[in-house]
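For reference, the structure is listed below as structure tokens.
Only one protein chain is missing; all other protein chains are in place.
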Amino acid sequence: MRELELYFGPQHLGMVGNFSITLKAEGDRVLKATANPGYLHRGFEKLMEYRTWIQNFPLVCRINVVEPDHVEMAYAMAVEKLAGIEVPERAQYVRSIYLELARVGSHLFGLWAYANMLGFDTVAQWAMYHRDLVLDLFEELTGGRVYHIYIWPGGVRRDFPKGFKDKIVTTLHSIGGCVPDYDAAFFNNAIFHKRASGIGKIDQRRARELGATGQVLRATGMKYDVRKVAPYAAYDKVEWNVPVRSDGDAYSRIWVVRDEMIESVHMIFKLLDCMPEGEVFNKPPNPFKWKIPRGEAYARCESSRGEFGAYVVSNGEDKPYRVHFRTPSYPHGLIILEKLLENANIADVGNTMISLYVVAPEIDR
Amino acid sequence: MAMPSILGPFKTLRFLFEKPKTLRYPFERKEPALRYRGFHLNDWEKCTGCGNCADICPNQAIEMVEIPDMEAQPGQKNERPRLDYGRCCFCGLCVDICPPGSLRLSRDYFHIHFDTKTFTFIPKDEKTEKEKFLPPDKYSILQASLAHRKQDYEGFASDLDFSLFEPERITMPELGAEERKMSFVEQVLGYDKESARKEAARCLECKLCEEACPAHLKISDYVRAIYEDKPADSLKTIFKDNPIPAICGRICMKHCETACSLSIRGEPIAIRWLKRYVADSILDYKTALELSPAQPSGKKVAIIGAGPSGLALAYFLTLQGHHAVVFDAFPGGGGMVRIGPPAYRLPLESIDKDVNHMASLGVEFNFNTRVGSDISFEDIMKKYDAVYLAIGTSQSRSTKVKNADKCMLALDFLRKSKLESGVVVGKKIVVIGGGNVAMDVARTGLRLQKMQYPDEPTEIKTVCLENGDEMPASEDEIRESKEEGIAFNPAWGPKEVRLDDGGNIAGLLCMKVKSVFDGQGRFSPSFYEDQELFLEADTIIEAIGQAPDFSFIPQNLMSTLEFTPRRKVKVDENGQTTITRVFAGGDIVNINLDAVTAIADAKVAAEGIGKIFSKKTSG
Amino acid sequence: MDRNKIGKWLKQPAKMANKYSLNAVYFCTGCGIIEIPPVITARWDAERFGIIPVATPRQGNLFMITGYVSLKTLRAIIRTYEQMPDPKYTVGFGSCPINGGMYWDSYNTIKHLDRYIPVDGWIAGCMPRPEAVFIGVTHLWTLIEKDMANGYLRYREHYDQYRGNQEKLLGKLDWPPLYATGIAQKEIAA
Partner (left out) sequence: MNEGLKEKLEKAFPHAAITSMRDTDYVVTADKESVLSLLAYVKDAGFDHLTLISCVDWIDEGEFELVYILSPYMKDNEQISGNEKINLILKTRIARGNPAFQTVTHIFENAEPYERELHELFGVHFEGHKRLIPLFLERAYDIPPFRKDFDTRRYVKEVFDNIPAIQDIKA
């Protein structure tokens, strides 16, 4: 049989995002896969060195278009650590609720991509519709549909508008009411089980060696979640569970995603119940004169794909000296994907990739 | 988890019979949220052109462009922001930094065009651009663009609680009314380092203040230096334009703070107190300034009057290498600010600090020397290469009502109470006048009463022609006076001073004011003769204004000295009067009648004098 | 179908068919792509406007450049654009292709898309909302009707300039020119 080099993406139906994989194949078996990122490289971390601390907030959220909120959070936490800014308690709750909404929205987007790729168009349409309802909430809260620019150092940018609590509850109830339908049409569907189980299987030891986090790791059985192991915002204020599964394949990963969404919704309800009144914004200094003392900080949070970190170095100026983001898709998309695709079927390439939930702009930055 | 099934999915067939979820756009619409961040709106009436939006924009999408038919005013630049939607990312940072809150985002977001040039525009709103903002019945989504927008479609707006600037100033520690009225101890205590830095950190550096300041001090630079904890650098910047910071830091009329962009919705930066902080925190100006002495030019300039204008000119000339000689009738420097502002506002030590620094630079001071009697003006004209008149308005005006000669005049009263001791006041004082001088007089009188009659009831009242809200005194002064217990009688004019049998003052008879100005806006009060008010008093002080005293200038020269229609000395662009080699500045020239304008005059004159000197040497 | 348009259909069937069957190339060039899934799914449903995503550029006639374009993507975009059959329409999405947007000082994104491939219309916003995409489509219809959406003709006409700019930035392109180069210059010289 002849070896064949195959370009998968960036313009390809099975590809979500501007990303590309070069496959060396023999027949329909992949011998070697090489991830080829860089289609979305903008040099964020370089650009941030040219902008003041606060000017970087509109910039950082563009790092991940699916879920800009966790990028904001990681950067804000790093800046707060460096500058020693306190965040009011209510703002911590607002942040948590906001981030969990983002997780729900992001997972629904992932579900759309996955279901679409597997050919479950009905479910894909539902997921995208429900994500739009979450975006409506974001629009109401922050004034933006996709890029929210809501978390600021010292709190959040605006308080909840009037009646927003009820809106969250109504929207989430209407989405939650569809969970049985989702289950019937997709999660408990034998076709999904057949197509996904055993695909992109990785065991826990390997996942740890390759730096996996998020649902990729949790699908192998470890209850590792930054929200639990290093709590931030208000995640330690309420009771919640980390959903895990043990098989480590695409089927498990998607199930973890589903359970996480449900857990997030429950968590939002709990947070809403015990949210205190008070201030939500502790003003940082004048943006034109804000200098942060020399130092460095690493802050991390759990995005919908895994551990999101921001390493920020200040040399005492009004601009960061160096910023480096640790994005979950980076190990997932660059190493784990390559390893998982070895000896896979060409037909399973998209399945594997999307089940890892690789978001290209996050890798390229 | 249930077992995977292939029949389960058929449950979803029931959705076939449900109503579709699709929005039939554009027939069925979804309004954007109330906070939506769409295209910009800018209220041109509120916008000051400060340019903070352009500075904060991370994408350089905002550029300040000069508007041709718009005039710059103090606190208003003739520039407005221009947006480039090929750059804008709709983050709304510009909204959160806008001090007047004029810049907002609307809920409009449609602009589709084949020409990229149409994506640059200058935002306005319904008020100024009616043709582009259409009522709902004329608005069509299919034509929507930057030139076809919906009326009343406000989106993301500024909110002071979430603004990026701090609208409230750091509170200045002050003595309370009860405490301060017992003595002449300085009322304002001054910032400490921490508060000064915090206050300086509020400045957004839009430089509206610098344009409003008559002397154009580089305010944002020296405020930034304070923030960076470099008071010496700050002092250097101040001294470029204002050599008497300890004085100005206390009594400046702060045109800058009125212009400050933060003052529109919050409190302005305490620019005056920050200047005072710099002046007070540096004990020795000379070492901090590190001035290099200029090459002596051999020219001598006589300066008549050691007030702010005279002092400033002396400093500027010394820097140019000319020898400045100052004459003043008072025993120390400061001129009118030496006697005018009472010690609780401006202690003598602060004046002397500025004056002594100048003396140490080589300025020659001749105090207790009245030009006209101690030295003649002709002598000065002969001996010196140029003369600067900075004599100020040193004579108080009198109301000239019946028995007015029994009253005290404001400046005499203030001078005696500040420079001499032994002014005796009565238990019941009436002050005539509603300006800042009258407030100084009243508050000085109050303190003297408290000191002279510590245990007895005393009272002090003021009378002025204007209504309460038209009084020319500054709001702060009026408020503080009221706090100290001074009674006000606005809209009453003095009719006569009543005497008792012994010929002493018994009180002031007043009549109700009908109007202060005539139809053309000139000062010409009219009264209701039949409405009278009698204020019992044993001391009456007149504080209704001052006039300059030109009696020292000989008649032949005086006849050539020209005046403006507002009875000010006429000077050309070099500060020179109609008499050659005689320059003038300060209260006799400008109509602002304050220290910083006097310094501005001195700057003009210093350049003018420099010019004629260089002309002479080269010619 | 709208009955008023039957006349138009009879007169210019090809143009009308082009107008109402915009097949969008499935290529996620930048972050603007995030608004495309909502547009093509249940809530907004772009199929009502005749827009469907298609698998390969050979089937497509609408190319939405969704957001910023990095150098690596530009190469892919040119490749994709040149593979599309005429008539083809390009729409620039959001601020970044117009004048650089957020990334005006990035070393790796281009600032003016219309210097490398022709663009028929621009939609403002960051991101443009689904509604704006639809209104954009109606504008594109008007342009097609008035023969103003002629980017593909401009590309042919000024191919030397386009190719020149592309090569200036990306270096020698490793595929042959789509149209014969040098013709325009020769004509001018003649």
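As written, the chains take the letters A, B and C, and residue 1 is the first residue of each chain.
Just so we're on the same page, a residue touches a chain if its C-beta (ideal position, glycine included) is under 8 Å from a C-beta of that chain, and two chains touch if they have at least 3 such contacts.
Nothing here was measured: the structure is a model prediction, and the numbers come from that model.
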Would you mind listing the shown chains in contact with the chain that isn't displayed? A, C
The one of A:Leu23, A:Leu47, A:Leu340 or A:Met353 in touch with the missing chain is A:Leu47
Touching residue (missing chain; options A:Trp126, A:Phe281 or A:Tyr330): A:Tyr330
So which bits of chain C touch the chain we can't see? 70-72, 75, 100, 104-108, 110-112, 114-116, 118, 154, 157-158, 161-162, 165, 168-171, 184, 188
What does the interface between chain A and the hidden chain look like in terms of residue numbers? 37-38, 41, 43, 45-47, 49-50, 81, 208-211, 213, 217, 221-224, 228-231, 244, 295-298, 300, 307, 309, 311, 313, 321-322, 324, 326, 330-331, 334-335, 364
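Heads up, the rule we're going with is that only the chains that are shown with their structure count from here on.
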So how far apart, in whole Å, are chain B and chain C when each is placed at the average of its C-alpha atoms? 57
Chain A-chain C separation of Cα centroids, rounded to whole Å: 30
State, to the nearest whole Å, the distance from the C-alpha centre of chain A to the C-alpha centre of chain B. 53
Among the residues of chain C, which are close enough to touch at least two other chains? 42-44, 102, 126, 129
Multi-chain contact residues (two or more partners), chain A: 58-59, 129, 147
Touching residues (chain side chain C, partner chain B) in the complex: 42-45, 48, 95, 98-102, 104, 112, 114, 119-126, 128-132, 134-136, 138-139, 143, 148
Chain C residues within the chain A interface of the complex: 25-31, 33-35, 37-38, 41-44, 55-57, 68, 70, 72-73, 76, 80, 102-103, 105-109, 126-127, 129
Please output the residues of chain B touching chain A within their complex, sorted ascending. 1-6, 8-9, 11-12, 15, 21, 30, 32-37, 55-56, 58, 89-93, 96-97, 105, 155-156, 159, 161-162, 164-166, 201-205, 224, 227
